[in-house]
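Structure, as structure tokens:
One chain of protein is taken out of this complex; the other chains stay put.
Letters are used for the chains, namely A and B, taken in the order the chains are written, and counting of residues starts over at 1 for each.
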Amino acid sequence: MPLDTSTTYPLTRLRLDGRRWNELRLLQAQISTNPASSGSSYLSMGNTAIMCSVHGPAEGRRGEASGAAGSAGAIVEVDVNVAGFASVDRRRKAGGSDKQSSRIATTLRAAFQSHLHTYLYPHSTISIHVSVLSADGSLLAAAINACTLALVDAGIPMPGLLTGCTSGMSGSASTPRDPRNDELDPLLDLSLPEEQELPFLTVGTTTCVPVGENHMDDEEEETKVAVLNMDSKLHCTYIETMLAVGMDGCNQIRELLEGVIKGSNRG
Amino acid sequence: MATSIPSLAIPGQRLGSANTYAAGPGTHVQQANIFASIAGPVILDPAQPNTQSKATLRVSRVLSAAAQSSPTTASAKSKPRYNTLPAVDSIVLARVTRVQKRQAAVSILVVLDETSAPDADLAKASSDNDNIASILTSAANPENHSSTDELRFQAIIRKEDVRAVEKDRVVMEDMFRVGDIVRGCVLSLGDQTSYYLTTARNDLGVVMARSETGNMIIPLPIASMASGQYALPSDWLEHEDALGSSELHADSSRAATAVALAPNILSVV
Partner (left out) sequence: MSNQRQASSASQTPHLSPAELSYLYTSLSLPKSPIRPDGRSPTQFRPLTAESNILPGTNGSARIGFADGTQAIVGVKAEVEKTVLSTDTLASGEGGESTAATSGHGSWVQMSIEIPGFRDDDALPVFLSEMMRESLVGAVVEGGDGGGDVMMAGGLKGRLVINKRWHWRLYIDVLLLSQPLSYPLPLLSLTTHLALLSTKLPKLKSQGEEDPFFDDDWEVAEYLYPRGSKLKATSGLASQYVRPPVTLLVVSVGENVIFDPSREEIAVADAVLAISVTRDTEAGNLKLLSIRTIDPPSRLTQPAVPNSENVNMLGATAPTEDIAVLNPATGEEEVPGVWRPRRGGVKRSVIANMIKTVLKKGGVGEEVLEGLEGVEVE
């Protein structure tokens, strides 16, 4: 039996790792893992494991971050490092960073620069260091979640938790969607083999809804998409489904992260 | 209090309506609601009874401290200090590091707590002045500072911010000398490198200095100005430890920025 999702999924309705279409992988997280930083976190989604540490807000280095950008608020710096032992085969880097990690870094920087309340810290720098210890898909999404936890740990004000998740389709989805014969399912939280063969997108959302048991106005719910990233080809009729599934995944993850934050507060 | 306040907040969590409460540190207001910006226990500061203000909601940064089961009403006197960074309008003590034609560069030694009342401030200042010798040898002794100066916040006093009157007649060399301790007020956060300070107020200016021969000069109290020593605007004394005698400071115009401190300063000398 060939081991790929697009052939086995229609038969079993189960994915390679035994999940159903709308199941997340096991998410485990910890905050305050590194006492040498302002805030830090460890987060694993399945076999993807990420450590993140935040330094700052601190005085920026002279010269850089100067001028108008500096005086308006803090500058967010993101540095992503995928460890050599993170993937199955040891990846050798040709001195410096590679394309994948610098792309993740750029996306994270853009997302958190606009998300955080940076105006409270003019002339300062918030530097985020992300280390990928083990890479098994959904890297960007896991990095967003890890950064959020570390920033909460560092006490940097933000309007809400920014969480990320991936979603994909269980087939190549290159033809328009046929409502009568719809055999493709959207998938939630893709692993590396799934990412490699299926179209997927990463979505990050934030929300200002009253959370937990303190609901005051349920209908006031307001989820905002802060990050949306897609590299694969797919017919546009599927986008909406994938986006909805991804945003649902973000909400699930947000609840998990809230549990992590509350748990470490009580402890 | 119509709705219950959560004991533990998470960023993005709604804490209450802006009509009922005022937003304190660690919160932000959006669409007339107060939301938490950081994670931590929620603290409700009761409104001052004599004013019309609302009770203030704030989120504390103390993460690991035992989160109380109900919103705590903390007394206002144990107000946590968020940082000691100079902000606009904070009063600072700074030491002059360089004097130029148009500006003087200083490095900020202390950011004074703005919450303390001005008279309490003065009392503290005078008690600190009790050991003038130790302050001068530690703070104003240039030899100690060559390595630590760059760690402090740098600030600039521009020529036009030195005093409120006769701004065009200011000669920086007569106002400040390297090593002087200046009490100033932060005008703005300035550029990337330095804050901007002003001394153009009656309670601001040089508070401690040395003469060219290395002796301490101290401002004379206002009382002594009134009693006929009006040869010099607000005078400085050069203090000779060995002789115990006082002589008037030579460059009197320096005193234009000087502050007459508490009268008990003479008793120390």
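In the analysis below, contacts are C-beta pairs under 8 Å (C-beta built on N, C-alpha and C of every residue); 3 or more make two chains touch, one makes a residue touch a chain.
What you see is a predicted model; the values in this text were computed from it and never measured.
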{"item": "Residue, one of A:Ala86, A:Ile104, A:Ile126 or A:Leu149, that touches the chain absent here", "value": "A:Ala86"}
{"item": "Per the touch definition above, residue among A:Thr5, A:Thr107, A:Ser131 or A:Ser191 touching the missing chain", "value": "A:Ser131"}
{"item": "Among A:Thr5, A:Asn34 or A:Thr125, the residue in touch with the chain that has been omitted", "value": "A:Asn34"}
{"item": "Subunit A residues touching the omitted chain (full complex)", "value": "34-37, 47, 49, 51, 53, 55, 79, 81, 83-90, 93, 95-96, 129, 131, 133-134"}
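One rule holds in what follows: only the chains that are shown with their structure count from here on.
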{"item": "Subunit A-subunit B separation of Cα centroids, rounded to whole Å", "value": "44"}
{"item": "Complex interface listing, subunit B residues touching subunit A", "value": "3-4, 6, 8, 10-14, 26, 28, 30, 35, 37-41, 61, 63-64, 67, 189, 191-193"}
{"item": "Residue ranges of subunit A touching subunit B (in the complex, touch as defined)", "value": "32, 60, 62, 65-67, 70-71, 117, 122-123, 152-153, 155-161, 206-214, 216, 258, 261-262, 264-267"}
